[in-house]
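A single protein chain has been omitted; all remaining protein chains appear in their positions.
When the chains are written out, they are named A and B in that same order, and each has its own residue count from 1.
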Amino acid sequence: MKLRTFGSVFALGLGLTAGAAMAEYPERPINMIIPYGAGGATDISARTIAEPLGNAVGEALVMANVTGAGGATGSVAVQNAKADGYTMLFARVGSHSVNPAMKATLPYTLDDFRFVTVYEINPVACAVRPDAGIDSMEDLIAKVNEGGVSYSSSGVGSLLHLAGAMVLKEFGVEDPLTQATHIPQKGGGAAATAVLNGTATFLCTNSSALASFVSNNQLKPLMVTTAEPVVGFDVPTANDLGKPALNQLVGWTGIAGPDGLPDDVAEKWGTWMAAATEDATFRETMEARGSVIELMDPEAANAFIQGQYEVFRALVDDLGMRIEG
Amino acid sequence: MSLMDSLAAGFALVGNVEAFFMLFCGLVIGVIGGAIPGLSATMAVALTLPFTFSMAPINGILLLLGVYKGGIFGGSIPAILIKTPGTPASSATILDGYPMAERGEAGRALGMALYASCTADAVSNLALILFAGWLASFALNFGPPEFFALILFSLTIIAGVSGESLLRGALSALAGLLLATIGLDLVYGTNRFTFGDPNMMGGLNFIAVLIGLFAIPEIIAMAWNPVAHLGKTRALGKSKVTLADYIGSFKSILRGSMIGVFLGSIPGIGAAPSAFLSYSEARRTSKNKDNFGKGEIEGVAASEAGNNGVAGATLIPLLALGVPGDVITAIIIGAFMVHGLQPGPMMFILNVDIIYGLFIGLIVSSVFLLIVGSVAIRGFRFVADVPKRLLMPAVLVLCIYGVFAVNNNIFDVGVMFAMGWVGYLMMRHRIPAAPFLIAFILGPLLEDNFRQSMLMSGSDPSILMRGPITWFFWTLTFITVFAITRSTLRKRVPLS
Partner (left out) sequence: MRPGAFSIGAPISMTTKSLHLRIGIAAILGAAFLAAVAIPNYVSSPSNVGNIILSPVFWPYVLAGLTGIVGFGLVLTAVFSDLTVFDPRDEIAIPVGHAPWLRLAALAVIMGLVMVGLPRLGMVWTCMLAFVACAFLFRTRHPIAALVCAVVVPLLLYAFFAHVAGVAIPQGNFVRLP
């Protein structure tokens, strides 16, 4: 028996005895797979919504972190699961729009999933060390043209990796891949530390990951990619700088099932999420972390993710960033 | 605000029963969580996190810190009793703790583990309180070249845990380094030895490899010869640690605590390498050198001091810079942020009451750990009395559950079994397992930091010698390698 089949068999095992009982979905606990590690942005977001969502669903939600390969391991576990709504995935910008756009070797595509919601948007901000002598995006671009600029990310195929290249490209750097060096780190915390200790010049990441460094004056923000200003970041927005195309560059968290998820299940998730995101504690906790709660129904979520994927894919093909090996 | 005012403010904050009760609860949860292989301190902290959302900030954070500290100690209980480290940090404890349990001295080993843990914990907390600011700014000088030099030096630990033959130890380490290359490449994101399997892309799970390498070979050896253990005195771990034991190991404990504080204050190293480094230093300087690996109590003391010394010190980069040093502190940072606290230099000005409240709580935690730990030892010691042929199947089942729980993936159970046979083969050929494990932890760090340095400098190798910190570790590495080579050659002379 090939080891590869274990994953799929396991996932089948989780989603058994469906079929006739569909009418009363859900009749037993639902497995919610978090494809990133404990303590990360996805994990905290998932565990924060777990309580109000569990109340709305009326059955227990079993949270399971399945980490590895930038979210691919957990995503594959859901891809191979039975499409009965008992195995769902907390999808994230990295695993479901940057990774598919960048990696030819990824074992899944966007078509393998059906998104039932996107409930959280994270603005992206770019930041440098305060003593780097860079006060604006203009300064940064001038430095890039001089050479020797680098940016850190949480790994190849992460939002941070793409964001660094996309921002430079948008601000007129011809070939960001050769004019600036990408220094991948392991994880978002390490990426911020790399800028703190001078290993890399700048990084572009979720504003929530930067908030504490910015308020402590350890990092200086240069811009945010949203149209609206972000609390705590006293910097121009992408629109102020005349680059509205960067509005697409945001983080998000959503929920997806395997492709072929029945319509009535998707609908139920739509109503549950509407109820769950109304919860006051949930909103407070998430907003304290710098997230914007923005609920999308299944159709809107699919359209949003597809749109972001296409923008990223075009950029990746344009710059030759696609990973084929 | 003067020191006295700050202290008073801190006392006002933690001066209620609830805060201490939470700390105590945390330690209990941590010790139990750490004692269950596969659950590990990390999982225990992650599982406790959601409960802290509704608490007062100081109570929640003390609860999590309690779980963290308890978990690191708790991991040593199964490491000593059933050769299965409850948490990666306690893998060094196996080396001498398990042979002691085999000899019927489980109680003595556990007692020493507890005292060493508490001492190191106290030293670590003191270091946090006294040197946080200074050590944190020092840690920020560690870029990839400095890390590379530090890890290269840490790899010399392998010589200390190789046992009788350095060559066999080196072979074991190389196997560990090779196995660690499985997964996605850091710089290009391409596949290495994944054979197209999505489960392999994330690399082999560390806990699965660890448990496979240490616990499963014991079960396989049982199948090879089910009566090998009969006649050995394994029964009741009634023996107790004595004051003389403690005094005899005190130097190693203190040294281990210092190593833990130093490595803990640098983000990204973690408790396991610290425990191994402390162990090999203790072995190098001990007069009972030959007894190490065969059940030397000083070895248990050194490893436990090394891993618990990290526990307080990882809070140094967390509080002073807002930088998490390992996965556990990354989760704890989440608790700070949920309460609107932003760790970093400003916190020492804006939330000084919380900082001092934490300090007071931490000092108390060392004492609480002593109490909770002694109760736990009494509770768990009966494991040593279970007939071994019943214990082993139970260990197998426990390992299956535990390894699955780490990443909710059945594939990891398969990895554990496969590594079990590798470990058994190594045992039969007298190839030590500890170098394998150290290399498996440090290998990716070494390679990643090397390549990051090369990216920084545009492939100019001189960056690896860019400052005093790198010079210091390079010198240390050369001195150690020289000493090892000389002593190996000397040993060989009478043999040939």
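Here, a residue touches a chain if its C-beta (ideal position, glycine included) is under 8 Å from a C-beta of that chain, and two chains touch if they have at least 3 such contacts.
What you see is a predicted model; the values in this text were computed from it and never measured.
K.L.:
Among the chains present in the display, which ones are touched by the chain that isn't there?
P.N.:
Counting the whole assembly, the omitted chain is in touch with A, B.
K.L.:
For a quick check of understanding: of B:Leu7, B:Leu126, B:Ala170 or B:Leu350, which residue touches the chain that isn't displayed?
P.N.:
B:Ala170
K.L.:
From the listed residues B:Phe262, B:Phe404, B:Phe436 or B:Phe473, report the one that touches the chain absent from this view.
P.N.:
Selected residue, touching the omitted chain: B:Phe404.
K.L.:
From the list B:Leu7, B:Leu47 or B:Leu254, which touches the chain that is not on show?
P.N.:
Answering carefully, the residue with contact to the hidden chain is B:Leu47.
K.L.:
Which listed residue (B:Phe21, B:Trp134 or B:Trp421) would be found touching the missing chain in the intact complex?
P.N.:
Counting the whole complex, the residue in contact with the absent chain is B:Trp421.
K.L.:
From the listed residues B:Ile58, B:Leu95, B:Met347 or B:Val413, report the one that touches the chain absent from this view.
P.N.:
B:Val413
K.L.:
Contacts of chain A with the missing chain: which residues?
P.N.:
These residues of chain A touch the chain that is not shown: 1, 6, 9-10, 12-14, 16-17, 28, 31, 62-64, 320, 323-325.
K.L.:
Given the full complex, what residues of chain B touch the hidden partner chain?
P.N.:
Against the left-out chain, chain B lists 36, 39, 43, 47, 165, 167-168, 170-171, 174-175, 177-178, 181, 185, 187-188, 190-195, 219-220, 222-228, 387, 389-390, 392-394, 396-398, 400-401, 404-405, 408, 410, 413-414, 417, 420-421, 428-431, 447, 451, 454-455, 459, 492, 495-496.
One rule holds for everything that comes next: only the chains that are shown with their structure count from here on.
K.L.:
Calculate how many whole Å lie between the centre of chain A and the centre of chain B, each centre taken as the average of the chain's C-alpha atoms.
P.N.:
31
K.L.:
Report the residues of chain B in contact with chain A in the complex, numbered from low to high.
P.N.:
So the residues of chain B in touch with chain A come to 42-43, 45-46, 49-50, 53, 140-144, 183-191, 196-199, 201-203, 205, 267-268, 321-324, 327, 330-331, 333-334, 337-338, 340, 342-347, 407-411, 414, 448, 452, 455-456, 458.
K.L.:
Which of the residues in chain A come into contact with chain B in the complex?
P.N.:
3-4, 6-7, 10, 33, 37-40, 43-44, 47-48, 50-51, 64-70, 72-73, 76-77, 102-103, 105, 107, 150, 155-157, 181-187, 189-190, 192-194, 196-199, 208, 211-213, 215-218, 281, 285, 288-289, 323, 325
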